[in-house]
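Missing here is one protein chain; the remaining ones are kept as they sit in the complex.
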Amino acid sequence: MTDNKYELVCGMEVHAELKTASKMFCGCKNDPFGAEKPNSHTCPVCLALPGALPVANKKAIEWTIKLGLALGCKINLFSKFDRKHYFYPDLPKGYQISQYDLPFCYDGKLETSLGTVRIHRIHLEEDTGKLLHKKINGEDVSLIDFNRGGVPLIEIVTEADIHSPEQAKEYGKKLRELLRYLEISDCDMDQGGMRLEANVSLRPVGESGLPSYKTELKNINSFKFMEQAINFEMKRQEKKLIAGEEIQQETLGWNTTTQETFSQRSKEEAEDYRYFPDPDLPPVRFTQAQIDEMKASLPELPTQIVKRWEGEYQIEPRFGSKLFNTASEANILDSLFSSAKNKKVAVDKLASALVNKQISLPIVESDVEKTINDFSALHSVEDVDTVELKTTIEKILSDNPDVKEKYSRGEKQVLGFLMGQVMRVSGKKLDPAAVRATILLSLEE
Amino acid sequence: MLYQEFSTMTDLNKLTLKKAQKLVAEKEVTAAEIQQACIDKIKEVNGKLNIFLSHLDAPVTASEGSLHSLPIAVKDNVCTLDFPTTASSKVLEGYRPPYEASIIRKVKEAGGVILGKTNLDAWAHGSSTETSDFGRTLNPRNPDHLPGGSSGGSAAAVASDTCIIAIGTETAGSIRQPSAWCGVVGLKPTYGRVSRYGIAAMASSTDSPGPIAKTVEDAATLLDIMAGHDPFDATSNPAEHPVFSNSLNKKISGMKVGVLYQDLEGLEEVRPYIDAASKILEDLGAEVEYAQALDPHYAISVYTIAQRAEVSSNLARYTGIRYGNDRSHFGDEAKRRIMLGTHALRKGYADKYYLTAQKVRAKFALDFEELFKKYDVLISASSPTFAQKIGASESSSMFGELADMLQEPSSICGLPGINVPVFRDPETNLFLGLNIVAPAWREDLVIQFGDAYEKATSWNSWRNND
Partner (left out) sequence: MSATISKKLVDEIAHLANIPLSDKELSSITKAFDETLQVIDNLSEIDTTGIEPAHHTTGLENIMREDVVDNERMFSQEEALSQAKKTNGGYFVVPRILHND
């Protein structure tokens, strides 16, 4: 990629909307995408009317801690909200309530197959409204919808530990998987439920320490585009570095049509957000005991579960990880597998039947019985006497002489005919896989 | 018996809340008659005094409640559904809030009627009510003079008997100082005692709504209605509040009073009257002595920085996009404060200004903690001067903060305080006030002392009607 002269030094910032019922600082419905019309989920607080005051959503805070603990973070026992000031029409108060120097979580990590990515911090803030750009009566205007304003937003910032676009993609995907697993965010990227940003710079291979500059890739709404954008940016930066040119600190977007990064805003001077602690929100203080309790009540994490199933039930990890997205789903599967084991059903085969969609996944606890029955029906097979089977097949083939010829001509559908015949003739329920294998052997002789 | 004194309807506006409640409850007078008397008085004086920015033209009925449809004047930075809410700024000229403040809801649930909205220094930035974008309010006691501020309109409304009782807000002196200049009772509760939800924020960490009334008893009565936890205000105290009216008519003998700031330069005009007030308290049995406190000049700096920083933040929402007019409509004072506040928070300056101010605030809190180990309450003059003449606010860009110097220490620490009148100059008809401060959450003490002082003296112009 960069012919090994320079290596990527990349950190990512991911924003995810939490799927609480209500907004972060008011009781408005948290459903910006599902709202019937614009500005229909607003109140004095999220519209920033004179006199309105924020009150923090307890669940949003708890979920933030939950994510931090799942990522192995330390938790700040004393924390607060701060005001971050800037003027933009989608920010009604003229400041965003966020966290500055005491985020809820810090110093965690997420493992990828390409290395550990350290989590620098996780904090909680509120989302902005949405702007739509239009031409009305010949005038260029922006239309503002505040349904999204005030939705709880969690921000996860990594250290600059990412060293390839592939790793960036894997990090993003694993993070999304975890957020969905913990059931705190749907991470719908087309709906803006998860947003990716990457800070990109290069340094000569072999050096350590952070480069003196970075560019920010923003407003990229897919992992594929993120990967492409980082790739492009690496090449662009390398060209400049080799030519001895300076790389401007700037914010870049990704143009999916031209497949190039483009400048959005110069970052010569970092914005002065004039942070100060929000006087309207008393600070948050946890006891170590409360954090320990939250940690103990964390659901088992996906990687742990898959490993456990491999040990307990010999379920192949590649099957195990495909079977669930959320902790609730994993719980139901646990019930299913332990129940199946008790009934002396081959759990690993049950798992593969689920993955191959031969039977459907149980949706609720009470489905577990039925799922086991479905599986048993599927596999209530008698032991296959291979010799008897072969004899049966030979007889069918001799009764249908054209079948072998059709097969050798490439008409594979005769397999289905043969299988049906075998089942009918034998009068027993046989393992389809074994039958098919034996038929193929006979056909190929 | 009492009704005989009020043989003309025009005197009904002079009733205290207590008397009005009694007369209406006993059906000797109707609330409508009282409201009408106030409306008539408004029509008589408002053209000159410019107290009300909006008001009822005819009486209205309210729900059942202890306030018996009695008329209450409300400072125009408090959101009401029934009237525009402008904060006396052109930015909000004509603004009709689609919701109302929690204290208004409480007052209405108790049967109160909002009579009208009173003038203030625009955005509550000031101590004169001269910097309103809609013209200054004049002091009803002597219209060549200012009523003080920023709740000058509410204090003037009470002083002029254009209402029965009023609501003001204090960030640093804005209830107590205009009450002093207008010769009325002004009660600033502990910060967090009364909900701020629905009140255009000035300095979020000190803003305190409170009653401005004709007597201490009236103030306590209204505070009982206004106070209490509000789930919409995260800084409001969840604990239940005591019944403040229970602190009336209680002796103060044996209690300890510390007198502050008497040795400060610039207090020559008021010093002897505070000494005289101290003597009255001694006669009532309290132990009174001079006490030393941190120099309030430092409180000016703390307050100026912290308040302006919060102001710059709280006024950032006014862009004219969702309501109101754009930022070019801000008056000079607002522009100055926003800009200084912005400067105090800038990178490279925030530590020197904002953070230091918050540390000095902590020092004042510690200082008061020490003082309250020795004293039950602390007293001082409410203002270094009598009500000043029209035009005085133009003398300095720091006029407000300098005028409120004696109130700022207790305000920045969130402590409760009350102003009671202690002297009336027969020549000018202007008043002086005594400021009584107690530890946090001890409004009962300021009410107890204020009530005792009021009943032992004749400075309260309504007391004589009892």
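Per-chain numbering from 1; labels A and B assigned in written order.
To be clear about the criterion, a contact is a pair of C-beta atoms (placed from the backbone, for glycine too) under 8 Å apart; a residue touches a chain by one contact, two chains touch by 3 or more.
In this text the structure is predicted, and so the values were computed from the model without any measurement.
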The one residue from B:43, B:251 or B:363 touching the chain left out of view is B:363
Hey, which of B:83, B:123 or B:191 is the one touching the hidden chain?
B:191
Quick one: which of B:63, B:397 or B:458 touches the chain that's been left out?
B:397
Which of these touches the unseen chain: A:162, A:194 or A:284?
A:284
Return the single residue from A:8, A:61 or A:315 that touches the missing chain.
A:61
So which bits of chain B touch the chain we can't see?
95-99, 191-192, 205-206, 231, 234-235, 237-238, 297-298, 300-302, 304-305, 312, 316, 319-325, 327-328, 330, 332, 335-336, 338-343, 346, 353, 355-363, 365, 396-398, 401, 412-414, 440
Those residues of chain A that touch the unshown chain are 20-22, 26-29, 37-45, 47, 55-61, 80, 87-89, 94, 131-133, 136, 139-146, 263-265, 272, 274, 277, 279, 281-285
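Here is the rule we use: only the chains that are shown with their structure count from here on.
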Compute the distance, rounded to whole Å, between the mean C-alpha positions of chain A and chain B.
55
In the complex, the residues of chain B that touch chain A are 77-79, 85, 87, 92, 95, 97-99, 101, 196-201, 203-205, 231-235, 309-310, 313, 315-319, 321-323, 342, 345-347, 350, 354
In their shared complex, at which residues does chain A touch chain B?
43-44, 47-56, 83, 85, 87, 89, 92-95, 144, 272, 274-276, 279-282
